[in-house]
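One structure below.
All protein chains but one are shown at their positions in the complex.
Right after this comes chain A.
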Amino acid sequence: MSIRLDRRRLLMLGAATIAAAGTASLAGCGSDDDSGDGVANLQLWTFLDPTGTDPRGKALQEIVDGFNGSQSAAKVTVTSINYAKIDGEVIRAANTGGGPDIVNIYLPQLAQHVEGGSVQPIDKFAKDWLAQVGSDYLFPVDSAKIDGELMALPWESRVWLFWYRKDILDKYGVTPPTTIEEAVAAGAAVRKASGDKVTGFAIGLSEQSLGADFMEKFDPLTAGYGGTVIGADGKAAFASDAGAQAMAMIKKFADAGAFGREVLTMGADEVVNGVKAGTVAMAVAGSFRVAATRSADGVGDNLVTTPVPGVTAGRRLPTAVAGQTLAMGANTEHPEQVWAFMQYYLSAESQAKFAAAGVLPVLRSVYDQPAVAQASNAKELLDWRDYLATDGKVSVYPADYSELSTNLVKAAQKMVFDGTAIPAGLTEVQNQYNQNRK
């Protein structure tokens, strides 16, 4: 029997082939549900890179390997995405029906994820667990609730500390400051003595990375003067006397010469890189970056951290309470296994592994464990924990926090370097923000 292939049949065959190929490829785009042997393949998207030099990445890999080896129902695979891009990637993926099963979210971005529909509440899974473990939480776990629903589990605490390079201060004969005013003078002295080659006190004013470095200073400074960036009603409240004082203090660093226009190109990464390279003498930076910075050539114990000096002698500036959280992806088909992994991630053993990598654990009991209490950085971890407990300030992070922080740092650039009046610059951003929220 022979089959005649005229033009029409060829065309139909071609169209059918294309349709079949398209259907098959679309089917292939779906999430990797099962490996065929009953094991749920879970995708964890995080900013940590298990293959990099950051000790936290190594700790993550150990934890994931530990989980994968501890049971046979699920296997977790890590996808590392740059921290500046991960939120967008996750929200976009979730809105097309995909995305990760487990996602690492920085607390200030959590509301944005909830609004973007990329995560799902975990109350029903966490209820019993929290009843047992909840009181052990050092971190205010309610800060991960949005509209009364628990959306993530905090696994990392962080405090913002005063960093200084002891070797650089010694070189220029400058003593570590004990108040913010002294920090201005010390920063100016270092920069002048170095011939402007070393930034005395760096506050990153670049709008890259959503102005995070600026916000990490402006927020606690405003709190230090008795104000707040976002009020309890969710509206911006930084154009206050406290906010103006905080902004004036940042400008004072520039006017005194503690930093120059080079900070316009600095975000949080650049400030830390500057500390590593010895081109930044003092900064306010996160506890989570200390271990990686000390591992850089020539840094080691030359990097000293203390609570941030306050506006008056003997006082300390409040530190923002923020940290990394673990959330359940909106489209996961294996919520039970995801929850099992989250529990493992929050176990005392896993927390101890992160503590060894310089991460501040969220559970009080972990600090008493031998692995933490006898670690080389134990005293520092305990100091940070106490700073968090006594001076931690819980902030409100609305869904459009990224836009607010970007607009604020742009305004700060103009107020610090371009002559824009301080209350006016703050008021303009505040009014614009509150107007958009009506």
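Operating definition for what follows: contacts are C-beta pairs under 8 Å (C-beta built on N, C-alpha and C of every residue); 3 or more make two chains touch, one makes a residue touch a chain; residues count from 1.
To be clear about the criterion, contacts and distances are computed from a predicted model.
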Quiz item: Which protein name, taken from UniProt, belongs to the chain you can't see among "Sugar ABC transporter permease", "NADH-quinone oxidoreductase subunit F", "Alpha-D-ribose 1-methylphosphonate 5-phosphate C-P lyase" or "CO dehydrogenase iron-sulfur protein CooF"?
Solution: "Sugar ABC transporter permease"
Exercise. From the listed residues A:Ile91, A:Ala188 or A:Leu426, report the one that touches the chain absent from this view.
Key: A:Ile91
Self-check item: Residue of A:Thr179, A:Gln208 or A:Asn434 in touch with the missing chain, whole complex considered
Solution: A:Gln208
Self-check item: Candidate in contact with the missing chain, chosen from A:Thr46, A:Ser80, A:Ser350 or A:Ser402
Solution: A:Ser402
Quiz prompt | Per the touch definition above, residue among A:Gly116, A:Gly243, A:Pro309 or A:Gly392 touching the missing chain | solution = A:Gly116
Quiz prompt | Contacting the left-out chain in the complete assembly, out of A:Ala248, A:Leu264 or A:Val396 | solution = A:Leu264
Self-check item: chain A residues touching the omitted chain (full complex)
Solution: 7-8, 11, 14-15, 18, 88, 91-92, 95, 112, 115-117, 196-199, 205-210, 260-262, 264-265, 267, 274, 277, 279, 399-400, 402-403, 406, 410, 413-414, 418
